[in-house]
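One chain of protein is taken out of this complex; the other chains stay put.
Presenting chain A:
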Amino acid sequence: MQEERFDKAMQEIKRKYNDIPTKTSSQEIIQAVQQEKRHGKRFSLKQFSAVAATIGVFIIGGILIGSLLSGGDETSQEPVDDRGPGGNEWNSGDPDNDETGMLNVPDDVDPEDGDGQNRDEPDPSTERPAVMTKSMVLEGMEERSYDFELYESEALGFSTYLFPGMELVVDTNGNGTQGEEGVESEEEVSDFAEEVESFAFSDFYSIRVIRLHVENEVMWEDWLYDTFSRYEAEGYERFVQDRPMFEGNMQQGLYGTSDYWRYYAVLEHDHWMYFVEVNLNIEAGDGPYPIAAQVFVEELKFQ
């Protein structure tokens, strides 16, 4: 009876929706598409140049700060970084290391000593300080310190540092959005994303970590292909980076829309692949978020 009542009401709603006249005329859509065609990509080269210039300022700033720090201990950063002073600044690693597949890393390259950092070396998170203070100088602003808090994921077996105010959110739909409930049951995780944790500061800045158990290279390539196809279906375009966003031997890349940057990085530990996706609103490019994202990825340690 209850079922019948429900079905009847749903049928009624469906009928009513179908009766609503369409607001958008096909002609208007055709005109909009033609306009798009005439104007080309809305995310213009000019716009990209402006963002690239801003990023460039950060890079130069990072290098300068790095130089200043190289001889001393001016930052209040606690000794969690085993790469020495300036290790977290925005001085990128090997520029050739942008889109190369991690599984395709040449045999003579050892991911564990490429930059003097051994990501896979057992490093019990208990030995990591609870807080890592990092100073940043943003364009036109005074130097400011941020306390990054240690985050340990028992479920996904990693630890890293989170930007102040950034919190773990429940991933409800495989897209990193926040849900109303607690952790979902295991069966609600997608086929590929075996385990997911999402972190958000705001709509402007969020990160997802996906851990996958990869049995073979083909499976991994399929997963990546599906992921990037999804990005493109979402309207993201792939951008070639002049320099890698994240330091270290890892596969990484950049996608973007007119509103968002989406960086990704791939790290491997034992038989696990970790796919990290950083979503950054273009308007947030001038803030501390790009550096916060670097800290998140570059400070990742696995258990």
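The rule is short, and it goes like this: a contact is a pair of C-beta atoms (placed from the backbone, for glycine too) under 8 Å apart; a residue touches a chain by one contact, two chains touch by 3 or more; residues count from 1.
One rule holds in what follows: contacts and distances are computed from a predicted model.
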item: Hidden subunit of the complex - UniProt protein name among "RNA polymerase sigma-70 factor, ECF subfamily", "Putative spermidine/putrescine transport system ATP-binding protein", "histidine kinase" or "Multidrug MFS transporter"; value: "RNA polymerase sigma-70 factor, ECF subfamily"
item: Interface with the unshown chain - residue positions in chain A; value: 2, 5-6, 8-10, 12-14, 16-18, 20, 22-24, 26, 28-30, 32-34, 36-37, 41, 172-175, 177, 179-181, 185, 187-191, 203, 226, 229-230, 232-235, 259
